[in-house]
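For this depiction, one protein chain was excluded, whereas all remaining protein chains were kept in their positions.
For subunit A:
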């Protein structure tokens, strides 16, 4: 393992140096891992209850906003919103606990802060 690492360092320093013609690498950031992980949000956006809403609006248009005539559609819409809200709550609770075997970016960041990579001698 130690031998593999040293070979990589030699190659990288060769690519950076100006002794062998033009340098192949010109990095603007240090060639080292950061002590942070990028925050990715994997939830895709979708609007919930669109069909129910459109059905309700069609009913409203027909009956010229007479609310007494549309009680069925309104109740269906409200049921759908209640379901969507419960689902969203369940999903939020589940997301923060486990991300399918992987670590949540926030948790990874806290761990890395506690045990950072040392690339400088202090």
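The criterion applied here is as follows: a residue touches a chain if its C-beta (ideal position, glycine included) is under 8 Å from a C-beta of that chain, and two chains touch if they have at least 3 such contacts; residues count from 1.
In this section, contacts and distances are computed from a predicted model.
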item	value
From "WD40 repeat", "Small ribosomal subunit protein uS7m", "ER membrane protein complex subunit 4" or "Ubiquitin-like protein 5", the hidden chain's UniProt protein name	"Small ribosomal subunit protein uS7m"
Residue of A:39, A:54, A:72 or A:94 in touch with the missing chain, whole complex considered	A:54
Which of A:13, A:39, A:72 or A:85 contacts the chain that the document leaves out	A:85
Chain not shown, touching residues in subunit A	45-50, 53-54, 56-57, 60-61, 65, 74, 77-78, 81, 84-85, 88
